[in-house]
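Every protein chain of the complex appears in place save one, which is left out.
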Amino acid sequence: MDRLLYLTLCQIMLARVTDLAFTVAEEDFRCEIREWLAAHVPREPLPSMDTAEGFRAHQEWERELYDAGWAVVGWPARYGGRDASLFEWLIFEEEYWRSGAPGRVGQNGIFLFAPTLFEYGTEEQKNRILPPMARGEQIWVQGWSEPGAGSDLAALRSRAVRDERRGGWVLSGQKTWSSRGAFGHRLFGLFRTDPAAGRHRGLTYLMADLAADGVSVRPIRQLDGEPGFAEVFLDDVFVPDADVLGEPGQGWNVAMSTTGSERGLSLRSPGRFLAAADRLVALYGQVRAGTTPGRRTPDTYRDAVADAWMRAEAYRLYVFQTVTRLQEGGVVVGAESSLNKVFWSELDADLHTTAQRLLGPHAETGGPWLDGYLFALAGPIYAGTNEIQRNVIAERLLGMEREPKGGRR
Amino acid sequence: MDRLLYLTLCQIMLARVTDLAFTVAEEDFRCEIREWLAAHVPREPLPSMDTAEGFRAHQEWERELYDAGWAVVGWPARYGGRDASLFEWLIFEEEYWRSGAPGRVGQNGIFLFAPTLFEYGTEEQKNRILPPMARGEQIWVQGWSEPGAGSDLAALRSRAVRDERRGGWVLSGQKTWSSRGAFGHRLFGLFRTDPAAGRHRGLTYLMADLAADGVSVRPIRQLDGEPGFAEVFLDDVFVPDADVLGEPGQGWNVAMSTTGSERGLSLRSPGRFLAAADRLVALYGQVRAGTTPGRRTPDTYRDAVADAWMRAEAYRLYVFQTVTRLQEGGVVVGAESSLNKVFWSELDADLHTTAQRLLGPHAETGGPWLDGYLFALAGPIYAGTNEIQRNVIAERLLGMEREPKGGRR
Amino acid sequence: MRLGHDRDQQLFAASVRALLGRECMPEHARAGFSPKRWEALAGIGVPGLLVPGQYGGLGLGAGELAAVAEEAGRACAPEPVIEAAVAAALLTHAADGKDTGRAADWLRALADGGATAAVALCPAAPVAHAVHADFVLVARDDALYGMPAAAARIVPVGGVDPGRALGRIDTVVRAPGAALLLATGQGAALAEAARLGAIAAAADLLGSARAMLDLTVQYAGRREQFGRSIGTYQAVKHKLADVLTAIEFARPTVLRAAHSYDHALPSAARDAAMAKVFASDAADLAARACLQVHGAIGYTEECDLSLWLRRVWALSSAWGDAAHHRAAVADDLLGPDPAPACPPR
Partner (left out) sequence: MRLGHDRDQQLFAASVRALLGRECMPEHARAGFSPKRWEALAGIGVPGLLVPGQYGGLGLGAGELAAVAEEAGRACAPEPVIEAAVAAALLTHAADGKDTGRAADWLRALADGGATAAVALCPAAPVAHAVHADFVLVARDDALYGMPAAAARIVPVGGVDPGRALGRIDTVVRAPGAALLLATGQGAALAEAARLGAIAAAADLLGSARAMLDLTVQYAGRREQFGRSIGTYQAVKHKLADVLTAIEFARPTVLRAAHSYDHALPSAARDAAMAKVFASDAADLAARACLQVHGAIGYTEECDLSLWLRRVWALSSAWGDAAHHRAAVADDLLGPDPAPACPPR
């Protein structure tokens, strides 16, 4: 047998043996990011990114990450990344969250919008949009939900009307639940360009500048007291053709690739939950030792602490399995991301509930665990409620029949 | 003020003060039944009532209860009861189940059929039917479900055709899930007398003799290996007019009064679960002491044991509250029985699951706890699945809107 | 045997409900403690509910308190109803029938609405309603101390529920001697007062849970997605049906606990623990389910639901959370837990 062919076959066979160790190169990558983080993560937590001051501080942190080459490890180098593999990205995420580094103020751009841009964007768009996103200069805000379109995204009514003269579109309508809307710079989302077409048809994926004429933003205070959301009102806002993503009228398909990534790997990597689970284990020990004020009977929650830790581990293993399939050319259907979404959101809510219980009478006075709890409770709601995800699991993964139509419309 | 009026008012006011003690007369009643049971409950458990031998043994036990006046304490004396109040009936039930007395082979007659008979039966029917039911001579079998009509009871198709010449009705069709059908004597149930009428209309409540010409019974083996259910095939079975309960065509309303009692108080009194909870507490102690083989770490289930016991207590208190309202002339709407049904059936399933867990590797070898577990798992299914009950709770107690129609029929 | 609020309790609750229905709409509740509303509540006897007649109170019991606390929860009233009752119970023991002395004075001030109380049975934890309290009671071992708020160095502490007006009482923690000793040998009275707090908190949680459920049923009937109201979906219906079931089965346990307290029955401690288990669990379930059904809007401050969410997140753990009380019932039922709690700190 030809020696090259032989070696290739060996490699394929080797690559297909279960092997839960990372390669030497991957471990080196882990050491490198770990050391960098140890030297650079701010000692004091930054102020909340949902305040003006905290937003700026988080932008500066993004710039620091970018300058060191860590902002977008999985992107091609020409846009500011380092061409990392999916496994390297997972390693980066594990180390990032474990280090206690700040939350990613640019996450909706980097993790939700960018994957769609890679798939549907023109070279001009990618060159124009990705580098400032990676540097944290332009913070992107999602424009999905509307007052009448939450879980039922296809019910959206914001419109984009063709303006042939200026070569673009004129937007009007209202978007809501736009995270970072109060301070962000640009918005991506879906707009109805053909009102006569059916629910999922006649939509177009567009970008808009939040500083443009006709845009007004109303911050919404969340339960943590900060304006983490905003409503965005669009009143005849002009958008040039260069800011259409994909073909006009094809917005639904383009968007589904984004919500696929949102619920799938990119929004919530296992690293976030592994780090939270480790902190929970530490909290249990501190409450038990009396170094953190908490309940007098932490042992009641031994099983719950172990469960949270095991579920974070199981999520990690599940993602390893998914990445293995992807790397071997397997097809991972979009509906599988619904399994992910349900699993991590319930894990996160239960993990933080357990932390609150460990703190007992001291839980109500706040601090990072309370903030984490409030945020975790939103997990089963955002990025498609878990009720919708369970419909998707039943209908698309188990092949169960849809509910008969029969609404009043 | 007139002295009699004054005393009456005092009594009303007194009666309306929260008072969780039983009266002296009620406590005497408790002592009486407790002593009788201590002297008469068989030391060895009777064989399963779903075997021919056990069925006969249970009939004999019913006769013994009857002769001592305990078979149907709440019924009027003229039918074999002792005119006990609802609270006395609850006391009877607590003592009965605590004593480890045999299951009631006549329960579907006594607790499901008899309440309907009291409400809709003629004097002739009551005189003819109730005494042999109380003596355990005639065991009644329910004829509700059909192969195509389970949760959707109104979909039933068994028919009763008018026979003017003989003065009665001719039944044909198939009933299923009839408990005790293999050995019982008579059946009560719903039959369609006007096929042209809507789903809930044109039904008639009828009784039939299982020994009559045209009846054939096919026993169905349950998970415990015994024929606890049967299918009943009816092939031109004649039933005289005297065996119609209520008006022809009014069967749905008549039946709903029975299912109301089934899910409400009468089928599952708190006594049954209080006794099971006490046995669970005892089992925990035995496993811990090593006198019963079980898991090595029973303490893992401390909270679960306490929970089961508390839920049984809560069910008891809830029923006391309901009976208080009934006795003060309050209206207890039928849908409230759905709260009961969901609560006791899940309590029972969880209680028996905990017992199985306490037994650990010894759980699979069977015995009374395994039998109880298998039976408890059926609780969320029979007497209206808990899914249907939750619909009823949401729609009738919370006033939520029904699902839009839109089936394919 | 009779299990239910009696007529007087129902009438009392109805008058509280009517008052709060007028004076404590969500926009009022949002603004926090109101001296004016407290005066109105004092007008119908709420703060003096458990103050003996001798000191100008109504001399009623836990049964009445449970009826009133459920209404306070339903309206999300940010007034210290539970604290007033617990303080009354503590001071009644400390006054020991005497007409003079600080305990007697504070009892009278409680009853006429002239003073609000905060109660620190567990000194390390933050104290609810300390920020606007006129006096503070503090337990240390089996002694009861008290001090006017002016002397107590109360530091406001942020918390999940601003309506709780949490404070840390630094003086007491650092120098208990600065407080006035009201009585010693109060071990049993302190335990009893903790039970009363648990019962009242349980009742409040029932009212809070029911208010959230009602808001959510309304919202689900209004909100449309996929061409029909979300309240027509089984996933939403069944979630809310479970909430109702939890509330309805918790209520009789609260009534029983109040009855056992008022009659000093041997099972009083266990009954109070059981009530708090069911009520905390029901309220926690209600909070999670109602937030989920509301979706993102439930996650905003402007939505009224947030008022009750915050209340429940705090109160379900205050006065002992479900796990604490479940363990107490287990100890009573199964013998003491072989795993001791961490040493007191």
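As written, the chain order gives the labels A, B and C, with residue 1 at the start of each chain.
As a convention for this text, a contact is a pair of C-beta atoms (placed from the backbone, for glycine too) under 8 Å apart; a residue touches a chain by one contact, two chains touch by 3 or more.
What you see is a predicted model, and the numbers here were worked out from it, not measured in a lab.
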- Message: Among the chains you can see, which ones touch the chain that has been omitted?
- Response: A, B, C
- Item | Selected from B:S145, B:S158, B:S269 or B:T324 as touching the chain missing from the view | B:S145
- Task: Write down which of C:F12, C:W106, C:Y219 or C:Y233 is the residue touching the left-out chain.
- Result: C:Y233
- Against the chain that's been left off, what residues of chain A make contact? List them. 13, 15-23, 26, 87, 281, 284-285, 299, 302-303, 305-307, 309-311, 313-315, 317-318, 320-321, 323-325, 328, 339, 342-343, 387, 389-391, 393-395, 397-404
- Message: Give me the chain B residues in contact with the hidden chain, please.
- Response: 145, 148, 150-152, 155, 176-177, 220-223, 225, 229, 287-288, 290, 293, 295-301, 349, 356-357, 360-366, 370, 377-378, 380-382, 385-387, 390, 405-409
- Query: Footprint of the hidden chain on chain C, which residues?
  - Reply: 233-235, 238, 337-340
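Just so we're on the same page, only the chains that are shown with their structure count from here on.
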- Query: Chain pair with the most contact pairs?
  - Reply: B-C
- Taking each chain's centre as the mean of its CA atoms, how far is chain B from chain C in angstrom? 39
- Message: Which positions in chain C are in touch with at least two other chains?
- Response: 228, 233, 236, 323, 327, 339
- Task: Two or more other chains in contact with one residue: find those residues in chain A.
- Result: 300, 405-408
